[in-house]
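The complex is shown incomplete by one protein chain, all other protein chains being positioned as in the whole.
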Amino acid sequence: MLKIENLQVHYDKVQVIHDVSLEVNEGEIVTLIGSNGAGKTTLLRTISGIKRASGGSITFMGEPIHQMTSHKIVEMGIGHVPEGRHVFPDMSVYENLQMGAFRRKDSQAAIKKDLEHIFDLFPRLKERSQQMAGTMSGGEQQMLAIGRAIMAKPKLFLFDEPSLGIAPIIVAEIFKMIKKMNEEGSTILLVEQNANAALKISDRAYILETGKIGLEGQSSDLLNDDRVRKIYLGF
Amino acid sequence: MLEVKGISRFFKGLVALDDVTFTVKQGDILGIIGPNGAGKSTLFNCITCFFPPSKGEVYFEGKKITGLNPFQITELGLTRTFQHTQVFPKLSVYENITTGQYVMKRKDPSRTKRQLEQKAHEIMEFVGVSEYKDTTAENLSLGYQTRLAIGIALATEPKLFLLDEPAAGMNPEETKQLVHLLREIRTKLGVTIILIEHDMKAVMGLCDKIVVLEYGKKIAEGTPQEIQENPRVIEAYLGSEALA
Amino acid sequence: MGDQIIQSILDGLVSGSIYGLMAIGFTLVFGIMHVINLAHGELYMLGAFTTFIMVGVYQINFFVAILAAMLIVGGLGFLIERYIFRPLRNTAMLNTLLASIGLSIFISNLVLKIAGTGMRSIPTPFSDKSFTIIGATISTHRLMVLLLTALLVAVLFWVIKFTKFGRSLRATSQDQDASALMGVNINLTYGLVFAISAGMAAMAGGLIGSLYVVDPTMGLGPGLKAFIIVILGGMGSVVGAIVGAFVMGYAETFTSLFWAASYQDLVGYILLILVLLLKPNGLFGGAKR
Partner (left out) sequence: MNNNRMKIGTIIAVLVVLSVLPFLLDSYLIHILNQIGIWVILTASLNLMVGYTGQLSFAHVGLFAVGAYTSAILTTSAGFSFWTSFPIAAIVAGVLGFIIGLPVLRFKTHFFAIVTLGFGEIIRLTIYNWRDLTGGPNGIYNIPFPTNILGLDFALREHFYYLILISAVLVVLFVKLLIGSRTGKAMIAIRENENFALFVGINTWKVKIFAFTLSAALAGFAGSLYASYNSYISPYSFTVSESVSILLMVIIGGMGTIIGPILGTTFLIFLPELLRSVSEWRMVIYGGLLVLTIMFMRDGILGLIKSFVRKKKHHSEKNLLSTGKEEAAIAGSERN
């Protein structure tokens, strides 16, 4: 479904992604783990077209997308839940969710129906539908960010560090949510620093080490692999 | 040489640093590590008086420095580099180093111009940028810019030197050379070093002591050996399995 | 004196609403694209000239002419964004500031060269009838200006608050990256915002040109004032811009009432400096950004 080949990305003089190749097949949860500054977020931003690649290719559903603008990529069916949530702080929960459906061309009624669906998934969002998103807790914002991405009905979800800065209990809830979305047919590329949690819910994993793929394999195998710790901690 | 006593820092109700205390011995290399958003840079900014802590105090060689201005602590012998290598971009490498010597007139007025020039050349030699002496700093590669930034800081002749992620964006070979350079700064110049760094191999190989932060709190402190065996640290990095 | 005060309150209302029209456009551009457009006053002047040419020379209906001026100047704004500000995006903010100053000098002097300094006035279809409200008079003309401004601001608020496009504007001003991830076409949005801002300035120009005179240097003062008002109200805040506009309008009106008309222009700058010293984020600027 998503195929990245020999990707190179630079910020000014600094190359942050070196020759990365990876693949996500339909129906999978693939996780990309790695320590701070390994280039995980950059990789996702490049897939979404916010950042331009300086080399290599990204293909989605058989079409090259690395030259496309981000709004085209959204239309192609990639939904990105960014690191740090990035909800629209001065808009209500309801409006944030409406923004999620920005590119959809179907009827208001259909969108309305999906909104109700999000509220079923996250009852807490329903309670707060008129509250400004910026005033909510980190965990609630994370749910909103996920709900907002679902509103676009993407074929592939990109999750960027959904556990970052969120209370452990909520993190567990969010991971359960991601798993459930996958079971209901969504394809997911999950970027995480919390390696153990991410490996537990994913099918396959890539480990990014300073901009290169250091290790890849079945998540269940990697979970007990000492090399993962080596890459993270250097010992 | 440096005592950090109960430093806290709040931003609009958020706690970026929560009661962090540690000390640094003369001649040590101390590493500060921790996951994203743990408050490492905030800690640096509080120590170097870039902004004041909301609570707590910092003592340098027994003297309280909290509340001073950065240019004053430079005179006392404490300086730093910034994340993403900051130099003076439009100046030549040599001019960058001599700008670093600005404080020398106040620190040691007896030094002649000749001696300072001599010293600037020694520093360029030491950090390995001599051959690019006349090159504009912005045209250097990232690795050399970092070396230059270190050179500028050394030109202030610090006793304590704080580095914020010097190896960011470097390839393994450059990182190795950087580690070597930092070791030399300690052994040959006798400068005490505190660094924030993500590259664990570099940190573990280089530091005498490590402080680990998570969510603004100090969760561990000890030798690299102790840190590697600390389950709390491993959990902070790899996450607990219990969550999923 | 009492009558004079009431008269001044009415006058301040008219000038405040025109300033508001200018300042909202200015603050939209800043809030969404982080561009300080000091050529905003020149777009206002161009709006006045376009209206003047259509009404005075081609005898087109006044309202149609204003609408056409908004479209023409709006289109020009779109092009300016595309060919001057877009290439400068992601460079230092001072670059866009300087470019806009250059543009302002360029446009005003170009018009000055072509049209000369003669004072022109836009003929309007309004009768000379005036209304008297508790001792103060307001002409039909001024009343129309007031109503038209209120109408436009109301429409704009409605668009921003309730339409999908308005939602995308607010989203882009709050978080550009996240908006891109929702599929908002950032380049197009920027162009449209600039066009709207230019169109509003053009309408303000057409209305003021019909009240007073049209001349090539008329934009300089209001352009700078729009900036000052936006700083007063808090950069990027639409409500702040409206409040700032009335603060400015009344400060000026009362200065000329109690002191002298020639000191009127000083007031804005003194207000600016006071506000910046006492409340650097402006009256309505939160701690955001």
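Each chain carries a letter (A, B and C) given by its place in the written order, and its residues are counted from 1.
Keep this in mind: contacts are C-beta pairs under 8 Å (C-beta built on N, C-alpha and C of every residue); 3 or more make two chains touch, one makes a residue touch a chain.
Note that this is a predicted model, so its numbers are computed, not measured.
Chemist: Return the single residue from B:Q26, B:Q118 or B:N139 that touches the missing chain.
Modeler: In the full complex, the listed residue that touches the missing chain is B:N139.
Chemist: Hey, which of C:I60, C:L88 or C:L143 is the one touching the hidden chain?
Modeler: Selected residue, touching the omitted chain: C:L88.
Chemist: Out of B:E75, B:E122, B:D208 or B:E221, which is the one that touches the chain we can't see?
Modeler: Touches the omitted chain: B:E75.
Chemist: In the complete complex, which positions of chain C touch the hidden chain?
Modeler: Counting over the whole complex, chain C touches the hidden chain at residues 36, 84, 87-88, 92-95, 97-99, 101-110, 112-113, 220, 224, 227-228, 231, 260, 262-263, 265-266, 269-270, 272-273, 276-277, 280.
Chemist: Using the touch rule from the top, list residues of chain B that touch the missing partner.
Modeler: Touch with the absent chain occurs at residues 48, 50, 69-71, 74-75, 79-82, 86-91, 95, 98-103, 105-107, 132, 135, 139-141, 144, 149, 152-153, 155-156.
In the analysis below, only the chains that are shown with their structure count from here on.
Chemist: Would you mind pulling out the distance in Å between where the CA atoms of chain B average out and where those of chain C do?
Modeler: 49
Chemist: Once you find the CA centre of chain A and the CA centre of chain B, what distance in Å lies between them?
Modeler: 33
Chemist: Using the average of all C-alpha atoms in each chain as its centre, how far is it in Å between chain A and chain C?
Modeler: Between these chains, centre-to-centre, one finds 42 Å.
Chemist: Touching residues of chain C toward chain A in the complex: what are they?
Modeler: It comes out as residues 164, 167-168, 170-171, 174-175, 177-187, 288.
Chemist: Which part of chain A faces chain C closely enough to touch in the complex?
Modeler: Interface residues on chain A, with respect to chain C: 48-50, 69-71, 74-75, 79-80, 82, 86-91, 95, 98-100, 102-103, 148, 152.
Chemist: Flag every residue of chain A that touches chain B in the complex, lowest number first.
Modeler: Those in contact with chain B are residues 11, 13-16, 35-37, 161, 163-165, 168, 171-172, 175, 192-198, 200-201, 210, 223, 228-229, 232-235.
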